[in-house]
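All protein chains but one are shown in place.
Moving on to chain A:
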Amino acid sequence: MEHVEADILILGSGGAGLFAAHHAADQNSNLKIIVSAKGLIGKSGCTRMVQGGYNVVLHPDDSVEKHFKDTIKGGGGINNQEMAWTLVNDAPRRIRELETKMGVFFDRNEDGTVHQKPFAGQSFDRTVHKGDLTGIEIISRMRDQLYAKPSVEDWDEVRAIDLLIDEESRRVAGCLMLNMRTGEFIVVHCKAVIVGTGGAATMYKIATPSLEKAGDGLAMCYRAGTEFLDMEMMQFHPTGLLAENSRLNGGVLEEGLRGAGGYLINSLGERFMKNYDPERMERSTRDRVSRAAYMEIMEGRGTELGGVYVDVSHLGKENVRKMFPGMVERCRDVGKDLSVEPVEISPAAHFQMGGVKVSNDCESDIAGLFVAGEDAGGVHGANRLGGNGVCDSTVFGARAGDAAAAYVASLKSQVKVSDTQVHEIIEDIVEPYRRTDGENPFYIRNDLKNLMWEKVGLVRNGKDLNQAVAELERLKDRVNRVAVKGSQKYNLTWQELLNVRNLVTVAKMVTSSALIRTESRGSHYREDFPESNDERWLSNIYAAKGENGEPEYRVDKTKQTHINVKEIQGYQVVATSK
């Protein structure tokens, strides 16, 4: 087995991982930094898949206070306000770094200044973008810029299996990795690990993210013993393209379609948002629009494929083709022309607001373990605004890189990896090869996706959630009975087992947290408790592994450190009157 020494190991090569690599290398070019990902570096993860853009205050008539208030309001008032304040204040620096240091070129106004477009849930048009496929430009330039930093090693298709923690000092000692190409294990001995592998929305039947995402970082952090928060908060994007029989299903049609004035229409031809948010209509926040669409579908006003329609044809054929070329192309894949006709869409699981509890500098409860991007919780509260995602990953990725470099510099001694621990983990991981007959992990994943969609989805209730808790235990047992054939080399079935194992771990926290929160807030909606209850629930639910290995939960009031959310109108969920 290979052993490798490094100063900082970064897991994930999306916006968080790559920004962390750049910042850590800029702090000290003598640090040995490894960036490792399940796919090719810069090609996996969701930053690349960003379509709409990046929320940032640039215009003199806008302000960070406004961006902050929009973020808190969108988040149902349970955001970590320190993190949200950091987000809006750091974003202008990060967007400038992308343009002036890494060579990104965002779309311009006619006068040559940076164009900012309207996005839902925002009081000012502040979303910077590159056409309707912004992420390709951002992540490609960040990836290219790594070639200028030889102190950063890039490891393609090497996935992390588990964090190696010194139990006594609760410090990071390293990480057990698996080279997916060779099937061989690697022990990385390092001083700090930055986790940025992304969330676990792929546990849902209809989901938007990149296929390889499986909440790996979250599950590893759980096993390592960090604390989590807001795990019940799973965002559904209102406009996932419906493509039956294909993994294209759930591909996002970007937020800007609604921002630009697109209509959402049910099978009766009605703009149904008038019954849910008459003031903001389609430009309401993602949680509300998704829920409205779901309710229309459930009440029998859905389309043949079980969706609703998005229609932008009234904006004019040429305009649509010019503004949304990527979306027009995507719809063509299901035989529709977005510029002239309505297209069938459905809410689709998109982004996990919950995650590891961290400080403003991305520190977890374990010394040397930093968590950034979608893996960290708190900044978005109960619902993330469109355009705040890539903002989050770049802002906190940079902070994680800076903080990890400082931590490594301050470290006097390194703790040792436990060989026994490494051996035990490997035994467990290769066990499925010893079984001749067993479960197929792809089928378990399909069952998980259906379970989460039906019982822990957009509209939840106590009875379904209780059933889901029990069903997840059965899925966990099935995961332990998977058999894998063939060699360890580039074995997709083996990889899928590791994926589904992690997804089930995360799904348990999502489901139990959803059961505990007996109210509705942000993206979490309980039909048995359909309104927000500030008295009891202006709070966060925390989860961590208990003595017996199962998660334990606690509830704590959200600290209103910058503003009292009660000064803002409209952050709560109120019963709809139809």
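Criterion: contacts are C-beta pairs under 8 Å (C-beta built on N, C-alpha and C of every residue); 3 or more make two chains touch, one makes a residue touch a chain; residues count from 1.
Note that contacts and distances are computed from a predicted model.
A chain of the complex is left out here; the name its UniProt entry carries, from "tRNA threonylcarbamoyl adenosine modification protein YeaZ", "Probable glycine dehydrogenase (decarboxylating) subunit 2", "Phosphate transport system ATP-binding protein" or "Fumarate reductase iron-sulfur subunit", is "Fumarate reductase iron-sulfur subunit".
Only one of the listed residues, A:Met1, A:Leu211, A:Ala409 or A:Val574, touches the absent chain: A:Leu211. Only one of A:Ile72, A:Leu87, A:Leu133 or A:Ile206 touches the absent chain when the whole complex is considered: A:Leu133.
Checked against the hidden chain, the listed residues A:His59, A:His314, A:Arg435 or A:Lys485 yield one contact partner: A:Lys485.
One of A:Met1, A:Leu248, A:Ala409 or A:Val574 touches the chain omitted from the figure, and that residue is A:Leu248. Residues of chain A that touch the chain left out of view are 39-40, 43-45, 48-49, 93, 96, 99-103, 105-106, 108, 110-114, 133, 135-137, 140-141, 144-148, 181, 210-212, 243-248, 251, 330, 333-334, 440, 442-443, 484-487, 489-493.
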